[in-house]
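The structure under discussion is supplied below as structure tokens; questions concerning it will follow.
All protein chains but one are shown in place.
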Amino acid sequence: MECTVIAETSGNSIHPITAQLVGAASSLGATPIVVVPGGAGAEEAASIDGVSKVISVVGDCFSTFDSGAWASAIASQCSGVVIAGATPIGREVASRVAAKKGIPIIQDATDLAPGITITRPIYSGKAVETSTVSGDCVITLRANAFDAAGSDGSASVNVVDQSADISIAVKEAISKASERLDVSEADIIISGGRGIGQKENFSHLEEVADIIGAAVGASRAVVDEWGMPHSMQVGQTGKTVTPSLYIAVGISGAIQHLAGMRSSKYIVAINKDPDAPIFGVADYGIVATWEEAVPALKSALAAL
Amino acid sequence: MPYEALDFYDVDSLLTDEERMVRDMVRDFVDEEVIPKIEHACRDGVFPDEWRVALGEMGVLGAPLKGYDCPGLSYTAYGVICRELERGDSGLRSFASVQGSLAMYPIWDFGSEEQKQHYLPKMASGEWIGCFGLTEPDYGSNPGDMITKAEDMGDHYLLNGAKMWITNGTVAQLAVVWAKLDGVIRGFIVEKDDPGFSAPEMKGKHSLKASVTSELVFQDCKIPKDRILPNVKGLRGPFSCLNNARFGISWGAVGAAQACFDSAKDYALSRIQFTHPIASYQLVQNKLAWMLREITKAQLLAYHLGQKKDAGTWIPEHISLAKMNNVDIALEIAREARDIHGANGILDEYCIMRHMANLESVKTYEGTHDIHNLILGRHITGIQAFTREL
Partner (left out) sequence: MNFKTTTLRPLKFIDGIPVEGTSKGNHMTIAVLLKQVPDTTAKISVNGGRVDENAVSKWSFSPYDEYALEAALQLKESTGGEIVAITAGPARCEKLLRDAAAVGADTLVHVSAENFNEFDSTQVQNLLAAAVQKSSASLIFCGKQAADTNAGSTGPGVAELIGASCVTLVTEVSSEGGGYTATRPSSSGHEKVAVSAPCVFAFDKGVSEMRRPNVRGIMMAKKKPIETWSVGDLGVDIGANGVNIDSHSPPAEKPPGQKFEGAESVSTVVSKLRDEANVI
């Protein structure tokens, strides 16, 4: 099967998802060509197992993100089934490549089977769609849903000089806003309760939140007793939240707290009491004090 | 979580698209702006001014009135608006009832062309608030014997007397005041700054805490001649206003009942006693089933009354029956819901006790429960029983 992987780059190197894209292509029996937009990390891409050849497309247009220009520059290198990462850049470039070629695109696949049968979540994960494509198509894959290929390969790297007109000009960079996400809109929330001991210790949760782009929430007990802002309160009389991941630290899991967070997709609980009711709703429970578990969490997340 | 209204018989599917759009608009407003703030407003005993602004911006004040920048919606739409507002709080609905049915309506129906043009656009936009002065300290159910009087002084009228229990009085720019001129009840528009007029707020209410209730005091209050409502005489004036307001209440009470039902249902499902949710016990289910039954009947009653109002085939007794019934069941539902909530039911964390206390006022104003019984009794028998004199 003819197959092209559009590599995801990150700064001057290849993003780890690229090896997963190759791994997925291999599972379909393909030996893909890897196209590296802008060429960053092309040598790295060549060392991924199962790659037939790397095409490093270099040109001025890759200095600014303009999906139209990028797609114009790389589309002619993409043939057969095109696989990209379901990252913001991957999705957008892949969409334009598909439209340019007049072939369908299926985004955010979590499983592939020869045929090609594609599985992907729809309705924010409330249902799953299985579909089959027979001709050429573009598929983007969810990060970490596929096994990465190894790194013992030694494919050749062809450099292609191909730019395209850019129609987007960056005028001004706005550095990251330091204000924290609100719990009602965050995809990941880490909440603290009375078990955290005192208000000042929330700084440990904030450090974790910074690493994974999470919002910080709180139980009512600490909102009432330590004067944390009410906007942080999760629960019946606070916010009802449904993030992908909710991490409850030192929260017992009173019914009024559960009312606000039990529909989260995944729940992690850290509590020193093995009988705390929060473990009843947790997908992953960790019986430990926060003093031990939170620093471990910080380093494990930072190492990802 | 957005509110999913109890509508067991799909009564809202009978509404027009436009009525449903108005419903959704008001419903969102209540979810986003009212419910998060209502307990605070009650604790502080204030009607938040931003609600006035929002009601004006949405364009729902004086809903069924046409022309003069008024919305021109159906009476059914007006009912729906009242229902959605009162799901938030009866005080909020009271504000809208008084503004639309009791202050704008008499100007619209009985006012001069100049009065309509001068007052109605500003009242529809919420810029000016109106109030309605009928009840007096000594004359509640029996307003016909009111003692507030107006005298024709040639180039002006002089008002003397006092009104009591007047919603919005202190915050209003104008009051529609009913007073006797030569022994005949007439309507007058009194403006806030008219000499001899004051409107002190009544404090200490345990009910409708987020609504302003006031006295209106007239001491040789001098008003220009062009402030009399030229086109009505006698009790027909205030009673026509009350018919419209009572109509709105018959819908509004359903909203309060729905709020109590929702809270009771959620609570019963999550509260575990004797190792099971209390919702799994027959006695609790019986209460919930009864609430569902009464709310569904009340919804059908309100909807059908709305159709009659829009078709012009109604009589005041139809409205009496709906106002009386729907407020009555709403109050009973609030009490049952309070019971289901156990001790939590008395906290202001839950809407129950607030609705219950509010509904006590709603039961009394706009014709007490028993006054409506008497209206229906007279209709059935042809014998009035309000007074012993025949």
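So that you can tell them apart, the chains are marked A and B in the order they are listed, and the count of residues begins at 1 in each.
Throughout what follows, a contact is a pair of C-beta atoms (placed from the backbone, for glycine too) under 8 Å apart; a residue touches a chain by one contact, two chains touch by 3 or more.
Note that the structure is predicted; figures quoted are calculated from it, not measured.
Of the candidate positions A:C78, A:I105 or A:L258, contact with the unshown chain belongs to A:I105.
Contact with the undisplayed chain is limited, among B:P48, B:G72 or B:P143, to B:G72. Touch with the chain that is not drawn comes from one residue among A:M1, A:I122 or A:I255, which is A:I122.
Touching residues on chain A toward the chain that is not drawn are 11, 66-68, 71, 88, 91-96, 98-100, 102-108, 110, 117, 121-135, 137, 142-145, 167-177, 185, 188, 212, 244-245, 265-266, 268, 274, 279-289, 292-293, 296-297, 300-301, 304.
Touching the omitted chain from chain B are residues 1-2, 4, 17-18, 21-22, 25, 28-29, 57-60, 63, 71-73.
FYI, only the chains that are shown with their structure count from here on.
The distance from the centre of chain A to the centre of chain B, with each centre set as the mean of the Cα atoms, comes to 52 Å. Of all the residues in chain B, the ones that touch chain A in their complex are 1, 270-272, 349. Those residues of chain A that touch chain B in the shared complex are 236-237, 240, 255, 259.
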